[in-house]
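Only a single protein chain was left out; the remaining protein chains are all shown in position.
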Amino acid sequence: MQAEGLELWRGDRCLFRDLSFELPEEKALHVSGPNGCGKTSLLRVLCGLSEPEEGAVRWRGKSIRRDREDYHQAFAWLGHLNGFKAELSARENLAFSVSLRRKTDDEVRNNTLDQVGLTAAADLPCRVLSAGQKRRLSLATIMLSAARLWILDEPFTNLDSKGREMISELLNSHCASGGAAIVAAHQELGVEQPYLQHLKMEDAV
Amino acid sequence: MWKLFHQFGSPPHFYRLAGYLIPWFGAAALILILIATYGGLVLAPADYLQGDGFRIIYVHVPSASMSLFAYTLMATAAGIGLIWRIKLAHAVAAAVAPIGASFTFLALATGSIWGKPMWGTWWAWDARLTSELILLFLFLGYMSLRAANDDVGKADRASGLLAVVGVVNVPIIHYSVEWWNSLHQGATIIKLGKPAITGDMLWPLLMMLAGFGFYFATVMMIRTRSQVLQRERKSQWLKSL
Amino acid sequence: MLSEFLHMGGYAGYVWSSFGLTAAVLLINLVGAQRQFKQRLAFVRRRIAAEDKT
Partner (left out) sequence: MSGPMSGFGTVLARDLRLAFRRPGEMANPLLFFVLITAIFPLGLSPEPELLRTVAPGILWGAALLSSLLALDLLFKNDYEDGSLEQLVLSGHSLPVLVLAKTLAHWVVSGLPLVLAAPLLASALYLPAHAWDTLMLGLLIGTPTLSLLGAVGAALTTGLGTGSALLSLLVLPLATPILIFGARGVDLAVQGLDPVGPMYLLGAILFLAVSLLPLAIATAVRISLD
């Protein structure tokens, strides 16, 4: 993945300009910077949710605007919002989110729920889950997405120390198996050195 | 061709060109409108059926034409802006909306004033008046949607999409209103703007139409220039103003 | 002659109000557009001046 000369404005404020980077496979890009510097906005541009003022994002040499659906299939996105329906149970939510991407059987999903420690809460409606539990459910979605690229916005929020360690492990094994990740976070990712890449953002002008 | 398109689409180029054209277009509009007004009010003979009352045609019909033209232009510009991501096109669309809404309002108001002596009532559900009323709501919806978005880029795209959806709908609305009107009123009411027009009645009308066209272009260019100023973030060329 | 012209064959109120209204709306539109343009231009100039200082 490549980003070239990205520039984005919000109102009369320029969040970033001439931002470029290259992310090869087997790397995790750690995006850091103070609050309000445009981390989330950058991630949304990389997803194709927002249009940059200037510049382009390329995936395997092709602009992401060219073949939108193809690109979207290649990555999994975790934003501030988890995207779960309050009325549906954790299990139903997971089944829906995953089935949009690929076919899985109940067993695989149950295993994943177990892995993120949600077996006991699997049949509760999402309304009653805690913020941390919902975050864990999102992680389960990401794990099952089979995406090559993960774009995660502040995945550590609301998670306990065990949950945070889990993310680090997940990122390590994802990179080890040839995947790539872009993670916006204030803290260290806990990803092993050879996989790690940094992008420090500065305050908006 | 593509290059020409882009050169014209470059804001600084447009800004300068418009600055040069505005006084000329404004003068042309003024002269044409004045002559047409004289022709319409003094030289044209009174209509044998509607007497001097028919002279309202000289402001009503051109306003109605301009309002429809404005909507089409707005939607076309917005469509170009959406497809090719040309900011100038969005600026044009945003600039046209208030002018179009004014002409729509004028067509409604003068139509209603004309209706009073002709039909004995200020408002009749005449096909054209009804269509203009719906058109006014289309313009108002466009402008409200634009005002509700605080980010210019987002406002451009959202309202532009609405205009494009609207313009596909306009012929359907027009046809449905005509059909609805013909079912109910038939020939009992004199249709506005359809007296037997003779040559000396026609030329002031056409001239007024041309004058309104130049006026439209003048105000549109002024408004587009302000829209361009609002959108341009790279200040290099702005420094030379 | 002039009073007859102003009388408009009995339609004076209708004809003159239509033309008057049209003139008023066209004028307001033009003035409003000009004023908006001047404000924007002044704003842009101020911003550029502020940028040059820093």
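A, B and C label the chains in the order they appear, each numbered from 1.
Following the convention adopted for this analysis, contacts are C-beta pairs under 8 Å (C-beta built on N, C-alpha and C of every residue); 3 or more make two chains touch, one makes a residue touch a chain.
Treat the numbers as computed from the prediction; the structure is a model and nothing was measured.
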Legend entry - Touching partners, among the displayed chains, of the absent chain: A, B
Inset, instruction - Touching the absent chain in the whole complex: find that residue among A:Gly55, A:Gly83 or A:Gly190. - result: A:Gly83
Legend entry - Selected residue (touches chain absent from view) among A:Ser50, A:Ser63, A:Thr104 or A:Gln197: A:Ser50
Legend entry - For chain A, residues in touch with the removed chain: 47-51, 69-70, 72-75, 77, 79-88, 92, 96-97, 99-101
Legend entry - Interface with the undisplayed chain - residues on chain B: 82, 134, 137-138, 140-141, 144-145, 148-149, 153-154, 157-158, 161-162, 164-166, 168-169, 172-173, 175-177, 179-180, 183
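By definition in this document, only the chains that are shown with their structure count from here on.
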Inset, instruction - Chains touching chain B and chain C alike, please list them. - result: none
Inset, instruction - Return the distance between the CA-based centres of chain B and chain C, expressed in whole Å. - result: 16
Inset, instruction - Provide the C-alpha centroid distance between chain A and chain B, rounded to the nearest whole angstrom. - result: 48
Inset, instruction - Express in whole angstrom the distance between the two chain centres, defined as the mean CA positions of chain A and chain C. - result: 54
Legend entry - Touching residues on chain B, where the partner in the complex is chain C: 37, 41-42, 46, 51-53, 55-56, 58-60, 63, 98-99, 102, 105-106, 109-110, 113-114, 116-117, 215, 218-219, 222-223, 225-226, 229-230, 232, 235, 238-239, 241
Inset, instruction - Sort out for me which residues of chain C touch chain B in the complex. - result: 5, 8-11, 14-15, 17-19, 21-22, 25-26, 29-30, 32-34, 36-37, 39-41, 43-45, 47-48, 51
